[in-house]
Every structure is written in C-alpha cells, then in structure tokens.
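Apart from one protein chain that is not included, each protein chain of the complex appears where it belongs.
Here the chain labels run A and B in written order, and each chain numbers its own residues starting at 1.
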Amino acid sequence: MVSARDAAWLQLRDVRVRFGSSDAEPVVRVDELPLDEREFLGLAGESGAGKTTVGLTVLGLTRRAGAHVRGSIRLAGEELLSMPERRLRRLRGSTMTLIPQNPATAFNPVLPVGVTVLRTLRLHGCSRAEARGRAAAGLERVGLSAAHLDRHPHQLSGGQLQRVAIALASALRTRLLIADEPTSALDVTAQAQICTLLTQLRAEHGTAVLFISHDLALLAGLCDRIAVLHRGRVIEDRPATELVTAPHADRTRQLLAAAPRLRGLPVPGPRDRRGEEPGDENREARDDGYDEEAADGASGP
Amino acid sequence: MRARGARGGRTALVLALGGAGAIVLVALLAPVLAPYPEDATGAAETAQLLRPPSAAHWFGTDELGRDVFSRVLYGARIGPVVAVAVVTVSLVVGTVIGVVAGYFGGWIDELLMRLTDVFLAVPALLLALALATVLAPGPVGLTVALTVTWWPWYARLVRGETASVVGRPYIEACRALGLGHRRTLVRHVLPNASTPLLVQASTDVGGVLLVASGLSFLGLGPQPPTPDWGLMVEQSQNYFTTHWWLGTFPGAAIMLVAGVCFLLGDVVRDRFDPRHVPRPTQRA
Partner (left out) sequence: MKRARSGRGRPMIRYAARRSVLSALVAFGVVVLTYLIARVVPSDPAGVWAGPRASAVERARVRAELGLDRPVAEQIVSYLTGVSRGDWGLSVLTHRPVLTDLLTRLPNTLQLVLAGMVIGLAVGIPAGLFAARWHGGTVDRLVRSGALLSAAIPTFWLALLLQTLIASRLDLLPIAGSYDRAVMGAHPVTTVTGLPLLDAVLTGNGVAATDLLDHLLLPALVVASYPAAVLARMVRASILDAVGEPHIQMVRALGFPERVVLGRFALRLAWNPVLQLTALIFGYSLVNTFLVEAVFDYPGLGRYAADAVQSLDVPAVVGVTLLVALLYLAANLAVDLAQAALDPRVALR
C-alpha cells in the first residue's frame, strides 16, 4: 500500500527506535517513510503511537535521550544516522529544525526571545548585522516586528511565540520543518495563522514539513499526504484526501471518528480551506495529543 | 531523569543507612566499645602522655595521657545528641508555628512570618554564638541557643506546605463538614508536610552538628574534660604541628557524622522527590 519512492528527498527506511536496552521492544518501527521537497506530510496517530519520537529521530535528538536507533534516514542522499554529531549539528537549524508543540515553554523563560533568535542566526554563520536584518525580515513576514525580539516569552502570546519560531525557521531558510503538534496549544485563530504561515514558507523556500498531529481534520486540510502511525508502525500512508475519504485501516477510521469536524461532513480538499478551516467547531474534547510516553523518554537525559 | 544514578542510589542508600546505624550503635555502646572508658572524662596517666597511635592506643593519647580513641567514641554521645535534640525541638516548635501561620493565614500569618524573617536575618552560627555567650556554657545552653536559631527554617517550610495544602478542595471540604481545626490539621494537613520536613531534618542534623562543633571550638559548648569533638580539636591546637593525632581524629569524626547525615538527606529526597532541585537553604 505504500508507494516506494527511492529518490525521495528525505527517506526513512527500516527505522527502529528502542529505549532502555538495545533488545527492548521498539517504540518506532517505520519500514518506509519518504518526504519530498515542498511536500507536507502529515503524521497522525493517537497518543503514544511514536509520532514525536519519529520527528526527534529525524533531527537526531533521540539518541541523546538514550535511545537506540537502527536503520537508515537519508536526507538529500546523505545518511543521517551514521553522521558524526558535529556534522549533524550543523544540519540542525540550517537544514532542518523543530517547530515546537507548546511555544510557551519552547523559549528560554529568562531570555528575551531575540537572544535565542539572534544567537541561532549567528551560530549558522550570519554576521551580527546580517542576523539582525534577517530576523527583522522574518518577523515582518509573520506579522511581527523587530521590537518583539526584546520581549520575554511571558510577554508574548502562544501564537506570537509560534510565529517567532516560524520566523526563525524562515530566517534560517530551513528546508525541513519537524512541526510537532505546532498548533495544539494555540487558540483557533492562532492555529489558522500558523497553518497559513507554514504554507507560505513552502511557497518561498520550498520547505518540506513533517506535520505531527493526532488531528486528522487539521492534517487533511493542510497536508499532501498523511501517514498514520500505530504503535510505532506506519499502518497507512496515502494522499490526504484519499485517506480521509476512504480509510483502509480500522485505526484510521477510529482516528477519523475522533475528529468531530469530519464526521458526516464532506471532506475538504487538501488546500482550499487551510486558512479558516480549523475554526468553528467545539474543540474542548481534544486532548493535548502529546506522545507522552515517547516524549518522556526522549526528553530525559 | 528516570535512570539518574539508579545504581549509585543503591550504594548511597546502603552507605547512609549503614553509617547512621553505626553511629547510633557507637553512641549507645561507647562504654562497651571504648578500650579505656575511664579516659572519657578524666583519669590522667602521666606515663602515657602524647603517645602516637599504636596497637594499645589506636588514635594515640592526648596531653593528659588519655586514650583518644575512647574519647572519640564517647564524643558520639555529645555532639550528635545535641544536634538531634536541637533538630527535634526546632521541628516541633517550627511545625506548630508554621501550621498555625499557614492554616489561619491573615494577620496571624503575617505576624509570625515577619518574626521568622527577623530570626532568619541573623546567620544561625552568629545568633547561636551571641546567645551562647549570655547563656551558661555547656551542652544545655548550646542546645537552647541552637534551637532558638533553627526553628524558623521549619516554620517557613511548614507554613509553605500548609498554605499550599489548605487551598486544596479536600481541606475546604473538611472545613465545610465542620471538622475541628485540630482534627483537620493533624489528620490532613500535617501528613502532607511531613516528607519535605523529614528530608530537611536529616540533612540538618549534620548542619547543626557542624555549627555546634564550631561553637564548642570557640569555647561556648561543653567544657573540659568533656570529650566533645569540637572541644577536642580546640584543645589540640597547640600540639597540632607535632602531635597530629590529637585533633585529626575528632575532626574526622565530625566530618563522618555530618557526611552521613547529608547523604541520608540526599537519599531520602531521591526516594520521595526525585525531581527535586535544591532551593537555597541555609546550613548555618
């Protein structure tokens, strides 16, 4: 059911991620997961399915958390899993980065956000002036201004902070974004804004996005393709429209049933309602959808 | 985080508990264990002055010919006992004041907490030093002086815990059900505050021992010929260069007991609150 694309820009093959010992039951067993440039790939699944772990593994951040990773992850033909940390580190930020789940906690609480932004740009080779300029341009693109650089995280709203994160990715010209439930902590308006900005980013830099969410409705409105993860396995990976209209797997159907906006409604086309889409319905039934188990393992040292 | 020192934790636990047990045993059994029990307080033996450590006198003999090993063993009945007494009494006083402040809130809270602020504004060793100067020197005066300086720490700790518990729904429910203040406090508030309190207390026994020994060293504690460790170090000062064993062993005993107490505090904390980040608390 998975269409093999050997030449994909990002290609995960036979990836196994284990926590604890190297013979433990793998938390992630992805046989194949391709992602092309400019492509939006939705990664769906319930809590604990391993979504976050997949994302962090691509970034090379699970190994630090004591995970054992096997298999192959190739980005533009280069193998990431065997890459020395030093080189991998240089790819982080410049080529791929994370759009955090909860922007309110994703910025150092005692530093103005600008410190993180400017330091990151300087880290990736910008001069002081260049960093300032790029940061300002990036912030304007997301509807903020350079003045926001002086604010501390607690002085900005979640939506604003997430826009800062996107502005930073844009200033870095990042090619691959791992967006880990980037809208789940935001209100409806901010969610829509973030989704719009991500698509704009693709238009400008050809950015590809691995969009992690348990919310199929959101993914259906935004992504080209959706892969459904269940207990670490990809159980279904198809074009978004197809997947939500005619799901193959039972789990997918269950996920669809849990997304109230899709129940009995005509399924939206992939891109025609991205801006205002996740709006009007009641959303309080929704949990945070954070892969608690996986994230816990991945975040502790 | 989860894996943090799992193996090291086991070793630390064994060390801490074993050490604490050994210290208690030594204190209890000093008369049995000491080779020369009569040397603890007096019994000058002019034939045995300032002998270096040997098979007969493991830690040597002092300037009065007394067996240092026996005196160090007896010392476990003084400093550590003072420390435990200070912590226990402070714990009781501090808990009462803290619970009252946290439970009733309002002006009572304000008054009691400003009072503790005043006491906390004077470093413990200093306040104890001033008090010990005006009180009669000796273990009792020392205990009183240290208790006066130590209770505010517990008062503040308990007050914080109590105030945070009092806000919770089940305490509101107790109040609404008309349970008496005392019952609510004893049954529901105190148990919640007890864990951090115990952690702090086990660490503090070590801290108080260090301060008490310091005061002894300054001559404000037990008087000669009491075999108090701090006092023994003080009396060894004049002989230290030539007769190292006089001061070295009592000092090492203080360090050993304080170290075991700190380790015990760490171990207890890891058990009950593995994600704990130490907040600045004063040791002395």
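Structure notes:
In this text, a contact is a pair of C-beta atoms (placed from the backbone, for glycine too) under 8 Å apart; a residue touches a chain by one contact, two chains touch by 3 or more.
Predicted model, so just to flag it, every value in this text is computed and none were measured.
Only one residue in the set B:V84, B:L142 or B:V233 touches the chain that does not appear here, and it is B:V233.
Contact with the omitted chain, checked across B:V32, B:A55 or B:V134, is made by B:V134.
Remark: the omitted chain is touched by one listed residue; of A:N108, A:S127 or A:T245 this is A:N108. The chain not displayed touches chain B at residues 1, 3-5, 8, 114-115, 117-119, 121-123, 125-127, 129-135, 206, 210, 213-214, 217-220, 230, 233-234, 236-237, 240-241, 244, 247-248, 251-252, 254-256, 258-259, 261-263, 266, 275-284. Residue positions on chain A in contact with the hidden chain: 56, 59, 61, 64, 89-94, 97-98, 100-102, 105-111, 116, 119-120, 123-124, 147, 150-152, 154-155, 165, 168, 178, 299-301, in rising order.
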